[in-house]
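Partial view: only certain chains, each at its native spot in the assembly.
Lettered A and B in written order, each chain numbered from 1.
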Amino acid sequence: MPELQFSNPIFAAYAASAATMVLLGVVTAWATVIQMMRHKGGFRAPEDLRRTPLNPQPRPDQTAPLEAVDRYRRIMQNHLENLPFFLVIGLLFVLTGPSVALARWLFAGYVVSRLLHFLSYASAQVHDIRATFWTIGSLILVAMSVRVLAAGVAAL
Amino acid sequence: MPELQFSNPIFAAYAASAATMVLLGVVTAWATVIQMMRHKGGFRAPEDLRRTPLNPQPRPDQTAPLEAVDRYRRIMQNHLENLPFFLVIGLLFVLTGPSVALARWLFAGYVVSRLLHFLSYASAQVHDIRATFWTIGSLILVAMSVRVLAAGVAAL
């Protein structure tokens, strides 16, 4: 019986992948913060124009859109449309009892495709490159979801 | 003791529901892609105006807002504000040991309400229809969360 514990190599592979994806989300959030601090702009809330230690010289245009910040916001949005689904369906996929090899390929494929998607988007590569990496991750989500759905329906 | 394994009918019902919701998220993402390709617009990043095999004849207005694309973006945003919460609280709800009947009603109610919300939004029904389906899903989230919270606090 598959187990949710680190002595199960499939769970260990999932846990390492999941933690990497959470860290990718956190890194993206901090990249957004760094861009806002570097450019002293791209802020969002009206109260962000008030003088504070982190913003000693407010300017009215600090809440205007700023591409350097918006790029990381778009990356984050793409993460949000992907990572939470992976984090949960990956855990359920572990419980379907796949082979270690299959699980490792799918988890590694997802992690690598999302890291490459992040790097492609952050460095403003042409659309088709990041779309290719996005598609790989999306198909892996579908594969894992279909297997979990089949296992769930069969056991109803 | 409730178990996270497919031989537990409550977990099986959860897993089937969770996989269906992940697939709904993926379908919404692909619907957005299809609308962008059909209308050759609604793109987001400046670099998407560069000539590539998927965009052989770029036009400057391809990054302008496009309602047909934005509709699926709004649907996705609504998913993001709901599905990840269901995916996790549903799993924890399984561990509170509900009756099979209660669990099946809540999981099925959530899945059906979200599928109907998706169809209502995609076909541009009036606000009150999709709001009704949204409310059903939201109340199910509250019911499951309250039970998990009570079980957690009682065991602290």
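Going forward, contacts are C-beta pairs under 8 Å (C-beta built on N, C-alpha and C of every residue); 3 or more make two chains touch, one makes a residue touch a chain.
Predicted model only: the values in this text are computed from it and were never measured.
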For this file the homomeric complex, of which 2 subunits appear, totals 3
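Keep this in mind: only the chains that are shown with their structure count from here on.
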Overlaying chain A on chain B by their Cα positions calls for a rotation, in degrees to the nearest 5, of 120
Dist(centroid_CA(chain A), centroid_CA(chain B)) in Å evaluates to 16
So, in the complex, the side of chain A touching chain B is made of residues 1-2, 4, 67, 71, 74, 80-81, 84-85, 88-89, 91-92, 95-96, 121, 124-128, 131, 138, 141-142, 145-146, 148-149, 151-156
Per the touch rule, the chain B residues reaching chain A in their complex are 4-7, 9, 12-20, 22-23, 25-26, 29-30, 43-48, 50, 52-55, 76, 80, 83-84, 87-88, 91
